[in-house]
Every structure is written in C-alpha cells, then in structure tokens.
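One structure is given below, encoded as structure tokens.
Moving on, here comes chain A:
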Amino acid sequence: MRTLGMAVTLVAGGVALGIAGWRSSADGAQAGATISGTIKFTGTRPVMAKIDMSDEPVCKGKYQTAPTKEDVVVNANGTLDNVFVYVKAGLPATYRAAAAPTPVVLDQDGCRYLPHVLGIMVGQSLQIKNSDGIAHNIKAKGVKNRPFNISQPTNMTTTRTFSAAEVMVGLECSVHGWMKSWVGVLPHTFFAVSGNSGTFAIKGLPPGTYTIEAWHERYGAQTATVTVAGTQTKTADFTFAAR
Partner candidate 1 sequence: MTTAAAMPHVGHGEHAPMGFWRKYIFSTDHKIIGIQFLFLSLFFLLVGGLLAMQMRWQLAYPGQPMPGGSILPESMAPGGILLPEYYIQLVTMHGTFMVFFAIMPLLVGVYANFLIPLKIGAHDMAFPRINMASFWTAFLAGGVMLASLFVPEGASRAGWTVYAPLSARPDLSGVLLGQQLWSVSITLLGLSSILGSVNYITTVINNRAPGMTWFRLPLSVWALFITAILGILALPVLSGAAIMLLFDQTIGTHFFDPPAGGQALLWQHLFWFFGHPEVYILILPAMGMVSDILANGSRKPIFGYHSMVFAIVGIGFLGWIVWGHHMFMSGMNPTLGSSFMISTMVIAVPSAIKVFNWMGTMWRGNLRFHVPMMHAVAFVAMFAIGGLSGIFMAATPVDMFIHDTYFIVAHLHYVLFGGSLFALFGAITYWYPKMFGRVMHPGWGKIHFWLTFLFYNMTFFPMHNIGMAGHMRRIYDPTVYEFLQPYQWTNKFITVSAFCLFSVQLIFFINFWWSLWRGKQPEQNPWHDNGLEWSLPNPAPHGNWERVPSVYRGPYEFSSPEVEEDYLPQNRKLPKDPEPPVLTGAVS
Partner candidate 2 sequence: MTHAASRSMMGPPFPAERGVDAHNHKLGMWIFLGSEIMFFTALIGSYIILRFAAPGEWPKPGVVLNVPVTAFNTFLLICSSVSMVKAFAAIADGNPKKLNFWLLMTILGGAMFVGIQVYEYLHLVHRGFIPSGAREGSELAELVATGTLPGATMGLYGSTFYIMTGFHGFHVTCGVISMLYIYLTRALRGKYTQQDYRGVEAIGLYWHFVDLVWIILFTIVYLI
C-alpha cells in the first residue's frame, strides 16, 4: 500500500517536472531576439554536372529528369540554397543548452542525402536512414569529432551522436561518390539553413552582440556582427558571388 502511494507521488512529481521543463524550454524558444536574413547570389549560375545513377536502378527510378550534383543550388528567386547560418560567437560564457531530445533525421533517398546541409547539437542524436534498400556507407570526416565509417547494406537506421562542436563535419558515401552531406555541430540551437526560399531566421537569442557566420560548401564563409536586445528582430543579409 505504502509503496503504491510512493509510486503515485513519484509519477506525479515526474509529470509535473516534465511539464515545467517543457514550459520553460518553450518559453526560451519564444522569448528573446531574432536574427533573420536572405542569402543572395550574384553572377552566372554554375551548371551542375548530371549524375549517372544507372548502376542503381532503384535510385534512377526515383527521378524523372537526370539528377545533378548539389554543390551549388541557386533558387528560382536568385537566392542561394544550402547555406548554413549560425551564431559563431557572442553568447554569454554562462550560456548552457541541453541537447534537444528529438533526433535529427538524415535520409538516404534516391542515392542522395536529404537534407544536403543540416545542423545538430552536440550530443543530439542523428538518425541516419537508408530508404533506398541498396548498400550505402556513411563516412564522417570529422576533425574534432572522432571520424566513423559505417555501412548500411539494406533498409536500416543507425543512430550516431557528435561529441564536439564542429563546422562542418562532412559525410560521404564511398560507394556513390557524388553523395555528400554537411553537418554543422554546435553547442546551442542558434543555427539555420537557407532553404529553397534562400532565407533564414535564428530565434530566441538572449540580448547581446553576435558574430553570425554563413557557410557554403563551395563559396566559403562570411561573417557579420549583429547586436540585438529584448525581443527585437534584426536582419543580416549575405551575398555570395559566383566563382
């Protein structure tokens, strides 16, 4: 009887704590400043080479038109896709963020990594999924993080975590040389990837002066310094020129 009572109290307490934690984290996400912007692209759009997937009918079948390489993807509105924007410096030394419990999913679909560029927190789990059902191997070429090289002969999911902040950890498949992905590992949640709209938004920043870096796999990195206070929203645009 007593044990039962104890169990009940424990469960109740746990639930209460959980809710409290969720509330607080939710608040953290809502409150604070926001830095948003657009990644512009100037110059002639480079032509991406076609990828010949005829070795892998499974993948070839997933495309109407022949897929191309993804080093540079320029959106219809003249903005640049696959740019990783993150807070490089400026957070208070006391700032600590627990790794988000939800895993980040990296899918291997049609012999391509989806997404091509992604951000993840230190200690947050990365679910590497093989939706093709053909053999892929995932080779992570980390410097601060221990490199790993695993293979997935068929449909399966492998979970990995990164132990140190590093921008960027390159992933590639040695069986299909064109398959490349970039993982930005950070100790905080203040990062974003410019999507097919070419824009980004970093929310929930505590007041302060930040160094923002925009990283692109071919055009390198650019930085900007932004000062925010309260809940205001500042813009920081970046422009990459064709090379």
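FYI, a residue touches a chain if its C-beta (ideal position, glycine included) is under 8 Å from a C-beta of that chain, and two chains touch if they have at least 3 such contacts; residues count from 1.
Here is how the candidates were picked: all candidates are chains of the complex that A comes from, given by their letters.
Worth saying up front: this structure is predicted, and the values here are computed from it rather than measured.
Asks: Pick out the one candidate among 1 or 2 that is in contact with chain A within this complex.
Replies: For chain A, the touching partner among the candidates is 1.
Asks: Taking the touch rule as given, give the residues of chain A at its contact with candidate 1 in the complex, in rising order.
Replies: 135, 137, 139, 141, 147-154, 156, 158
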